[in-house]
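Before anything else, here's the structure in question.
A single protein chain has been omitted; all remaining protein chains appear in their positions.
The chains carry the letters A, B and C, assigned in the order they are written, with residues numbered from 1 in each.
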Amino acid sequence: MCGIIGIYGNDEAATLAYLGLYAQQHRGQEGAGIVTLDGGKINRVMGDGLVADVYADPDKLHDLKGNIAIGHTRYSTTGGMDRKNVGPMLFNIQDEAISVAHNGNLVDLQKIRKELQTEGAIFQTTTDTEVIIHLMARAKGKSMADRLIMALDQVVGAYSLILLTPDGLIAARDPHGWKPFAIGKMDDTWVLASETCALDLIGAEEFREVQPGEVLLINADGLQVIRGQVKQTPHHCIFEYIYFSRPDSRIFGANVDKLRRRLGNTLAIEAPVPTADIVISVPDSSNTATIGYSIASGIKHEIGLIRNHYVGRSFIRPEQKMRDLTVKLKFNTVKGVLEDKEVIIVDDSIVRGTTMKKLVRLIREAGAKAVHVRVSSPPIRYSCHFGMDFPTRDELIANKRDLDEITAYLGADSVAYLSLEGLLGSMDKPANEFCTACFSGKYPVQLEEENRKDLFE
Amino acid sequence: MCGIIGIYGNDEAATLAYLGLYAQQHRGQEGAGIVTLDGGKINRVMGDGLVADVYADPDKLHDLKGNIAIGHTRYSTTGGMDRKNVGPMLFNIQDEAISVAHNGNLVDLQKIRKELQTEGAIFQTTTDTEVIIHLMARAKGKSMADRLIMALDQVVGAYSLILLTPDGLIAARDPHGWKPFAIGKMDDTWVLASETCALDLIGAEEFREVQPGEVLLINADGLQVIRGQVKQTPHHCIFEYIYFSRPDSRIFGANVDKLRRRLGNTLAIEAPVPTADIVISVPDSSNTATIGYSIASGIKHEIGLIRNHYVGRSFIRPEQKMRDLTVKLKFNTVKGVLEDKEVIIVDDSIVRGTTMKKLVRLIREAGAKAVHVRVSSPPIRYSCHFGMDFPTRDELIANKRDLDEITAYLGADSVAYLSLEGLLGSMDKPANEFCTACFSGKYPVQLEEENRKDLFE
Amino acid sequence: MCGIIGIYGNDEAATLAYLGLYAQQHRGQEGAGIVTLDGGKINRVMGDGLVADVYADPDKLHDLKGNIAIGHTRYSTTGGMDRKNVGPMLFNIQDEAISVAHNGNLVDLQKIRKELQTEGAIFQTTTDTEVIIHLMARAKGKSMADRLIMALDQVVGAYSLILLTPDGLIAARDPHGWKPFAIGKMDDTWVLASETCALDLIGAEEFREVQPGEVLLINADGLQVIRGQVKQTPHHCIFEYIYFSRPDSRIFGANVDKLRRRLGNTLAIEAPVPTADIVISVPDSSNTATIGYSIASGIKHEIGLIRNHYVGRSFIRPEQKMRDLTVKLKFNTVKGVLEDKEVIIVDDSIVRGTTMKKLVRLIREAGAKAVHVRVSSPPIRYSCHFGMDFPTRDELIANKRDLDEITAYLGADSVAYLSLEGLLGSMDKPANEFCTACFSGKYPVQLEEENRKDLFE
Partner (left out) sequence: MCGIIGIYGNDEAATLAYLGLYAQQHRGQEGAGIVTLDGGKINRVMGDGLVADVYADPDKLHDLKGNIAIGHTRYSTTGGMDRKNVGPMLFNIQDEAISVAHNGNLVDLQKIRKELQTEGAIFQTTTDTEVIIHLMARAKGKSMADRLIMALDQVVGAYSLILLTPDGLIAARDPHGWKPFAIGKMDDTWVLASETCALDLIGAEEFREVQPGEVLLINADGLQVIRGQVKQTPHHCIFEYIYFSRPDSRIFGANVDKLRRRLGNTLAIEAPVPTADIVISVPDSSNTATIGYSIASGIKHEIGLIRNHYVGRSFIRPEQKMRDLTVKLKFNTVKGVLEDKEVIIVDDSIVRGTTMKKLVRLIREAGAKAVHVRVSSPPIRYSCHFGMDFPTRDELIANKRDLDEITAYLGADSVAYLSLEGLLGSMDKPANEFCTACFSGKYPVQLEEENRKDLFE
């Protein structure tokens, strides 16, 4: 998963890009990068770690001169953690430098990669972004946008792309509209971002979304549609609503916060615990769903876990070992709240279950009489091939276990998930406009043999 | 303000000290240091910044061999930000190395410092800790604890002290008991800490507090009282309950969380807003008081501000300029929650008012119809001389402004503070056992001319 | 200019490569890199600065596991100082990783580079090494050596190349034999190096040179000649004898030290100063020529300049401004030696003349009665296109000035250069086997328009 940002037509382009990345830090904490175009000169500053750390030295932003910028926060999906893989990537096509920020994941690239190499292509990384660039370098289009369209026609998967080119900024979104992709405007400045929370921080108004299948060019003449929206049912990633996007963002046409609370409401109706004394959240990601649960159930919302914010967000760290070590460092129980209480703990989702297992134990140690786990999404049973960094199916707690086994594993008094119907029924859009593959196994595109097998393991 | 930790009798002393500092990170983010004693050898690793950053290199903890450790997180009160001032400090007294971790602030040291210098003392820093050490070096006591008692008899102010000496760990607390100071135990390991949340993370049971005026020695023979509790009324810092301590800590004999919620209850009764639609907190510090307000008032608690945890805690950063710049980076409004609502925002305290002024503006910009500010403590009108890092009186918003002026300054529809009576009435202890100087101007000790003037400016 | 090293068949390959680079530090001080092959795994550690600094952390050599290694010291010729340009470069050809260390410079690459890009090649750098790699990626050869031969057939210029490939080490030298290129052997270990001084430090015996035009493969079967020596007159860079190579190396079949002393002898005969009291060198580069001059002339050799070795070698620093600043820091005069003396100062070559101008002034300030400059090579009047990092012709002191003007510019009492005939006559090989383009303007290969113009400016 990644957060991307593009700025066109502002003397403070790098600073705005920086703010836009900062607002989208939750979309990738492994590294950050910004590229600017200053006249014909390309500048890039990137590094490992948090946005604020990468640009802690004020000289770095100062060095990023120019009024066009793109940026990228990243956590490793394909490509490993080599510094080379921290975007935005820089390439030369016919001695013209272009740079690419990419959110999403292409599928089934092995064959096309092999063909390109047979023709003499030299790959620097294993990222899917580089495949797009090689296809562009070989395309015979006149403009960079033409080359990009020819390249995208040869690949399948999820992408929200921003290209910084000598022609201007180019934005492209896959025909399924998997990932969110917003356009903002502030006076004469155009802003492209994964989420609207980036526009808010920058101070830009939301203009519209980049539509599924669109290719747009932003240059001195303004915003131009190079290729229009495709006519096909979109498949938005429903997990963005459940967990990934920030609650104050507006994606796929609705406020995340509103839908997330609605998931809590529906969960309270589907899976009540009438005897419970209090409902607590796993701060901060399930705070909103917990309030939804509390209001719909009438059970008092309390703060039973204190989160230590001096460590990062566990979901996003790529090393399993590190996560286990830091769980204890991340939450402390409030004994006065939990003692002698029957407690509902609401979480937005359960992936491996290792964190929740420990939380249940901590809550019991704090004196709770009973612990009921309620999850505001269905069980995750399938891999995501489109950019969400789930572990392999074997590691998913809900893959091979039924509800009783999960309850036993977590050590809870009861466990209940939101149903898929409940999830889809809480949305503002029709059910068929979402990708629910991680819950249902129904992938919107056909995957090659190797990946399909994964479904039936 | 500082957080301190001491570990006696554990092969993993440095790691436990590290965890103890990490849990107390909120008590000081400017720097951290740990000193261990390994046989006769002293080891020290300290650095600027967060605990997790200072010890990010695992070799650093590994180098801190020994089964006795003390540690310190610090933000600059006296002493400036020179690396020399990051504790624990190391000194030689008669070629025996001792190290000191100190939470608190001594008063009126100018005279004693001058006398010491006339006798040939050479000061390395301007910290009050170093004054204690020079007094110890000159004391004629046989043991380090004797020397310490002689030294402490010559100074006035707030201190919770841990000394690592060749004799063992020594703990000392000022007769007023200004700062919290807990003793924990885990099998044969003794733990000393500012707050019990450090004991929880380490896994130690609370044993008791270090009592006001006590001097304790922990060595192979266990815990020994070298000097007992003084017979005088204590003066606990009430601001620890309001803001500074972690809600999951137990200090001065009561759970912080419980009292903090009670402040919200009392505030709801003293300063209701019957027409309000929702009550929101300034996350995370006023979350607990807000829940208290919500429950007592029956007004729905909502999440109207999202906090970006990738920046630190504003109260604690020493440079005013930096804070202004980062306020916008720290909070984003949730428009769907605030739009067309009459909003109560609860904060635990208002110091300068600059952050709240911006929050009120942000909430209005998000579409709120009205914004009522409610503060779960009285107006701060006086300087703290005992370690709380308030600005000068001139910068305190409540020092020269009445409530109407504050309301105008903040741009709120109404502002109300908790009364001093309401504050003291919410406590579990008698009113005279607290230091309320920052609200009332009544300092528990007489200050010298220079400091007294400050009161009547 | 660069120094290169290759090691085949030694468990300490990285350490030997490190020693080989260290011995060749004079061939490039801007950066260093080593690549090893450990089973199928490629390891690389490179960095800016001196060899000893790049590998100052012992973990770095330790990480370079494997029994095959190549290495590179570099100073910027083409390619700028971007870290990307510090070799050895790593590329994938058909998903097989290869790495290249290159000493030399190709000419007239613009056209071929453009063609490659039209076919879709994406260049990461502007180095000539990368052009070779792209040609290899497109070549239809079965083995890497075949691909390399096909690629080299398309380019012109100077190169001593070492490739680390899955097939083994490949060595290739251009048909002119511009750059030195030695093969060494130590038990079962093969060593490739620019200069024999690297073999000496490693402890390997000189085996033979890589012959002009040869392509060799070193693998488990030993050393194999894939393409033999070409039948054409070589053109060895005579400047390697004059200045660049280390005096203890043996290149082009002769000891550098012996020839360099002979240049001093010939200079003494061609340009005597009968009245001089002493002859001094510019330490350390002209020490050997100065002893040659002293012996042939009978004039006493003294140490009149002390060199401060805490700064680097001026010729090699790419920023003019920095050099000017550091000249004064590099030499101090020995007054007791120079006072009231008529002094001959011998230098191996004069490029811009800025250093010598300052030295003459310093020597006069130390009390010398007269200063005679003697140069053990002819005037440098033409650019080098084959890797010697001379400045543009405009900056060469001898390009537009006659001897009187040079004498005036330097402020010397007299100036004399070794004649081209004297230079060639001092060699052990026939005159036509050397490239003397920088002195004579006779380039061994025809250059394209753009570069030819440079000759007649």
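As a working rule, a residue touches a chain if its C-beta (ideal position, glycine included) is under 8 Å from a C-beta of that chain, and two chains touch if they have at least 3 such contacts.
Quick caveat, the model's predicted, so the values are computed rather than measured.
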item	value
Chains shown that the absent chain touches, full complex	B, C
Selected residue (touches chain absent from view) among C:Q25, C:T354 or C:T407	C:Q25
Contact residue for the chain not shown (choose from C:V334, C:A370, C:L420 or C:V445)	C:V334
Options B:D95, B:D153 or B:D221, residue touching the unrepresented chain	B:D95
Touch criterion as defined above, residue of B:A137, B:A254 or B:L329 at the omitted chain	B:A137
Residues of subunit B in contact with the chain not shown	91-95, 114, 117-124, 133-134, 137-138
Interface with the undisplayed chain - residues on subunit C	19, 22-23, 25, 50-52, 197, 200-201, 246-248, 255, 257-258, 283-284, 287-288, 291, 295, 300-303, 306-311, 328-329, 332-337
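The definition used in the following text is that only the chains that are shown with their structure count from here on.
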item	value
Centre-to-centre distance between subunit C and subunit B (centres being mean Cα positions), rounded to whole Å	64
Inter-chain centre distance, subunit A versus subunit B - centres from mean C-alpha coordinates, in Å	37
Subunit A and subunit C: spacing of chain centres that average the CA atoms, whole Å	52
Overlap residues in subunit B, where contacts from two or more other chains coincide	none
